[in-house]
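For this view, one protein chain was removed and the others were kept in their places.
After this line comes chain A, so read on.
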């Protein structure tokens, strides 16, 4: 299919007659465009190239962060390697007013929101707890406790509805990210219940990367995850999470449904965590190399490149320029990470309460005096 054949993604609702595909796919691993009865994209040549650029930059920044951790400049890094399409596709489907509730791995979504990629690195370097203003960036803080953010997202979405910001094409939508492991948590299941009962304008975006640290998907479920939505009373759809076009189409559709007042959707982006769970993890202890190799063939970036080449939408000069741009961004990021100042000792007392506390005032004062007692002692 040539680009532009279908004007806009349409809704899946009521499309039960079509045989259920394994997942929605618009771009094969070989870079062939395929049609889908329900979902389509309509990108300009420039937009296709833009998606490729996003994917490459996001992967390169991620590699830089992994390297920084190896060199001791970050305490930890949770790599998104392999999940670029799931994050770029969904991230680019968001509108400016849509709100994101991430886990700790959504660096690609953050990038697509136009946020400086340095923002979460304070958390991983250990200079802060990853504190930014969710409302300023329309991107909530990274959440480490598995599943907690899905309830926050649901409550935020309920607030959007209360504010009358749903029910029109200009409505606001909320997206909550989580992993396959998280689907076992009570919080996530409660979020499904609440969003359904209150018809909240939310998209639950599950990146099924096949593992929760060492535990394979079978430890969390015996049915495909997207099918769980039915039991809660809203649609679920599985998309090829390594196909940026399909992820975009499916996410945009679900967001539009949410903003129009049609309630939640669960999207299962079927993908693979190519690297370790985090830099603390050693995946060779629980999975075999051939499995990883099989997924290499489904790489999310290779297929877009193949598509651009086949369609003659980009030449080698373009690809070189993207690589160079990604490299430059990575260097820039590195320099700024190295320049991050360490927090001052007394800063640990800051922001515990909005209105302060006499107990903390006393402790801060005592600790300040204690630290001062070492001054000049060469301690």
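The rule we apply is simple: a residue touches a chain if its C-beta (ideal position, glycine included) is under 8 Å from a C-beta of that chain, and two chains touch if they have at least 3 such contacts; residues count from 1.
As a convention for this text, contacts and distances are computed from a predicted model.
Asker: Among "Pyruvate dehydrogenase E1 component subunit beta", "Molybdopterin synthase sulfur carrier subunit", "NADH-quinone oxidoreductase subunit NuoB" or "ABC transporter permease subunit", go ahead and choose the protein name stored in UniProt for the chain not displayed.
Answerer: "Pyruvate dehydrogenase E1 component subunit beta"
Asker: For the chain left off this view, which of A:67, A:81, A:127 or A:292 is in contact with it?
Answerer: Residue touching the absent chain, from the options given: A:127.
Asker: Tell me which of A:26, A:146 or A:304 is the one touching the absent chain.
Answerer: Going through A:26, A:146 or A:304 one by one, A:146 is the residue touching the chain not shown.
Asker: Among A:114, A:261, A:343 or A:356, choose the residue that contacts the chain missing from this document, as touch is defined above.
Answerer: Result: among the candidates, A:343 touches the missing chain.
Asker: Kindly state which of the options A:212, A:266 or A:314 is in contact with the chain not pictured.
Answerer: If we include the chain that is not displayed, A:212 is the one touching it.
Asker: Which positions on chain A touch the chain that was left off?
Answerer: With respect to the unshown chain, the touching residues of chain A are 75-76, 104, 122-130, 144-146, 181-182, 184-187, 212-215, 219-220, 280-281, 285-286, 342-345, 347-349, 352, 357, 359-360, 363, 367, 370, 374, 379.
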